[in-house]
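A single protein chain has been removed from this complex, and every other one stays in its place.
Up next is subunit A:
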Amino acid sequence: MSRPAPSPIFTLRGAGAPLNTLHFSCHGGDTPLLFSGSGKGAIHMWNLNTRRAETVVEGHSGNSVVWVNTLRGTDTLISQGRDMRVCLWDLSEGRRAVLDSLWTGSVGFCQCSLLEMSTGTHLLAFAGQQTEEIKIVELPSKTPVCTLVPDAKLGMVMCIKLWQPDSGPGPLLLAGYEDGSLLLWDVTQRAQLNQTKAHPEPVMCLTFDPQCLRGVSGSSEKDLCSWRLDGQNNLQLQDSVTLVNPGVSQLCVRGDGKLLASAGWDHRVRIFGWKKLRPLAVLQYHTDLVLSVAFSDHQDPRQRLLAAGSKDQRISLWSLFNEGADTG
């Protein structure tokens, strides 16, 4: 009855190191690009038409790159490395130069979170030097906005997500901590709005959908835990999904809010329906931990891709459930 398990439509090799992070940039422009950050400090820009690495830049002196993103509107790339620096790159007109860099002081693996403000500036949230500290700065001015430190000892900050609610005045921040707690912060008030204990183990990753105010977090155990924000900004735990094998390194919701992808330590990528977390597919291709997943931001829904980067030094690209967009 069910369709046979899918295969990747193509793969990208040659990064030569584990792939910690992926980022698509396909919405505007001529060539759809995929950025990847590797364990050896290289950032590859893959041309998805030619399926070749267009450019490779190295800016973190050989230290692992944990996060890459682009600043919309400008041709600026932002990358975070384990040399405790966040670098801003100028990519316009073929330039490949570091514009600016920022010292974070964080020795952890927590990826930054970027939020575009209406004024053309960006807010960047990152883990600070102290164990539980989260700092937020404004880009490109690098003006510190605030520092958020919880009252209780929660361990290291593991993952953060910054977003602008439709109703509220200022941006909110979700953070997962080493002891399994999730905290909701109000950035303008610098106040902790809510706290809940989602996992018995450290929160490895989280993603949040601002449209329906729902999020999901993963940990080193088998359960994916989903939760929602009610009107009073309270985090309410909802049903959880149990995976076959423990460990999730990244979660990603597709732009249309219909699919959730998880990067598993068991070498597999899992696809769920985002509404009810119904398992839809298990993608088996990689031979080592899958470290990152990303959905592309193609304007044409039929072209949308899913990319998965693994410790086996490959990126696999998949085209899944795009037909739904066709009919509806």
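The rule we apply is simple: a residue touches a chain if its C-beta (ideal position, glycine included) is under 8 Å from a C-beta of that chain, and two chains touch if they have at least 3 such contacts; residues count from 1.
Here is the rule we use: contacts and distances are computed from a predicted model.
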Absent chain per UniProt: "Telomere length regulation protein TEL2 homolog", "CAHM3 protein", "Superoxide dismutase" or "Cdc23 domain-containing protein"? "Telomere length regulation protein TEL2 homolog"
Out of A:Pro6, A:Pro140, A:Gly155 or A:Gly170, which residue would touch the omitted chain in the full complex? A:Pro6
Where A:His60, A:His199 or A:Arg268 are the choices, the one touching the absent chain is A:Arg268
Considering the entire assembly, which residues of subunit A contact the chain that has been omitted? 2-6, 212, 236-239, 244-245, 258-259, 266-268, 270, 272-282, 284, 321, 324, 328
